[in-house]
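All protein chains but one are shown in place.
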Amino acid sequence: MELFFKLAGMALFVLMLPIFYRLIAGPNAMDRILAVNVIGTKTTVLLVIIGMIFARVGMFVDFALAYALLNFIGSLAAARYYHQDRLRQERGAS
Amino acid sequence: MAPMKIVALITVIITGGLLLYATGDFPAWGDPLSPANNSALSRHYIEQSRVETAVPNLVTAVLADYRGYDTMFETVVVFVAGLAILAVLGQGTSRERAAIQRSAERYQERDMINIMTARLIVPVLQLFSLYVLAHGHYSPGGGFQGGVMFGASFILIALAGGLPEALSRLSIPGALLLAGLGVLLYGGTGLVCMMLGQNFLDYHILHRLLPATDAVMARYHAMLIVEIGVAFTVTAIMFIIYAALSSRGRMTGGL
Amino acid sequence: MIILQITGAILVILGLVFFLGAAVGVVRFPDFYSRMHAAGKGDTLSTILMLLGIVCFLIADVPWAAVIHGDFSLLVEPILTSIKVLMIALLIMVTSPTSTHALMQAGYDSGIKPHLSEADDDSTPSDEETPTP
Partner (left out) sequence: MEFIVNNFNYWIYVILMMIGLFAMIAKNNLIKKLVGMTIFQTAIILFYVSIGVKGEGATIPILSYEQVHGTHHVEEADHAGEDDSHHAQADLPEIDARTITNPIPHVLMLTAIVVGVATLGVALAISQRIFHFYGSLDEDVILAKIQKGDG
């Protein structure tokens, strides 16, 4: 079973690489924020899987919960910033 | 290429080369007998802290008890950083603030979905942060983590409902009071130890005051008090940092 | 208990498959909105599936033989952990669509143009509201 979770964790990590490509190559900032958001959500799962590998899920699940909540706040903050950014530019222009 | 970049590149290559050369003398990855891992101090913490403090989480035990001075002054640093941010950014004149308020009211159409999700998440987040704080003796957690998450719940309110909404729950003077209270709680615990005739922050004497059975449990409970103090300060300062930076110190508008 | 483990393994692998779809979508789709679509849906579903699979494994790991003999204290920690993992799944179910929505709104408001194949040259989306001054 540990082998299964090691393989699953590795597969998850490998599948994050295309999203990492989007993070580097994304044409604009919003694409990058999108990629960060997806990687953050997947990191939650990865943390629980790491907990399964070490057989200390009870500890790692706390990190995962905190990470999920803070990741949400982070992407919401980024979204609000870009939302405001355009309004700010309009205000400056008008 | 700008000249500054060439200078930077040369500096970076020389420094990096020296550092890489030095890594040859470093212990191998995961060596349990490396000097840092095999020191008497580290082994004492791992083997004796369960007897001396009854706290399973070694990080909490070392953070709040053995390295209490360090953590106390880290808390003070966080407190001073919050004060410095407020001092640097200032509060803005009232006329400026009113103008910002008007434009903020006009431009900030609040999103219903964000507000509803925030209403759903904020209680969970606050409850979880209290769990992280209180359960820090047994699982990863403690004052810093719980405080950051509690502060994040106020940041979430500010993101979804606007900064005035969050400031009506935790005003800036209130946050400063909370931060000061946290430092006072930490320092006061140490002072009480001193008044009882022990060294500063030597908790085991507190068994005379606390409803604890013996000196070991006194250290256990005093650690919780100290962590609560840290959490107060970190909560308040996280919110102050967000509030001041997101509104350029005017405390209106915001993200 | 082998059935629970097999279910868990299938759920985790299914989650990985959905995440593969999301990853391909994020890389290959032409514009921000369709990428967001792939990421938002595939990411949420795959996360929930994988967490459910992990819950299956956790419940299968409980020493049921001892529990049936009356040692219920062994049941506390796995159940607590399972509830926490389910809690993460629930939170992801709520927060991930919200952040997708907020990012989409922010992308629209910061003026990202959608990729319209027949109307590539008139690049402004027709229904963009004029900002009120």
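Just so it is clear, A, B and C label the chains in written order, and each chain counts residues from 1 on its own.
Everything that follows uses one rule, which is that a contact is a pair of C-beta atoms (placed from the backbone, for glycine too) under 8 Å apart; a residue touches a chain by one contact, two chains touch by 3 or more.
This is a predicted model, so every value here is computed, not measured.
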item	value
Among the chains presented, those that the missing one touches	A, B
Of B:F144, B:Y186, B:Y203 or B:F232, the residue in touch with the unshown chain	B:F144
Which of B:N57, B:N114, B:S129 or B:S153 contacts the chain that the document leaves out	B:N57
Chain A residues touching the omitted chain (full complex)	54, 56, 59
Touching residues on chain B - with respect to the absent chain	2, 4-5, 7-9, 11-12, 15-16, 19-20, 23-24, 26-32, 34, 36-37, 41-43, 45-47, 50-51, 54, 56-59, 61-63, 67, 70-71, 74, 77-78, 81-82, 84-85, 88-89, 138-140, 142, 144, 148, 234, 237-238, 241, 244-245, 248-249
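The rule we apply is simple: only the chains that are shown with their structure count from here on.
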item	value
Most contacted chain pair (by C-beta pair count)	A-C
Inter-centroid spacing, chain C versus chain B (mean Cα positions, whole Å)	30
Distance from the mean Cα position of chain B to that of chain A, given in whole angstrom	23
Where chain C touches two or more other chains at once, by residue number	91, 95, 98, 102, 105
For chain A, residues that touch 2 or more chains besides their own	58, 62, 65, 69, 72, 76, 80-81, 87
Chain A-touching residues of chain B, taken from the complex the two chains share	103, 107-108, 114, 121, 124-125, 128, 132, 139-141, 145, 149, 152, 155-156, 159-160, 255
Residues of chain B that touch chain C when the two form their complex	111, 113-114, 117, 120-121, 124
Touch list for chain A against partner chain C, complex	1, 4, 8, 11-12, 15-16, 18-19, 21-22, 28, 30-31, 33-35, 37-38, 41-42, 44-45, 48-49, 52, 57-58, 61-62, 64-65, 68-69, 72, 75-76, 78-83, 85-87, 90, 94
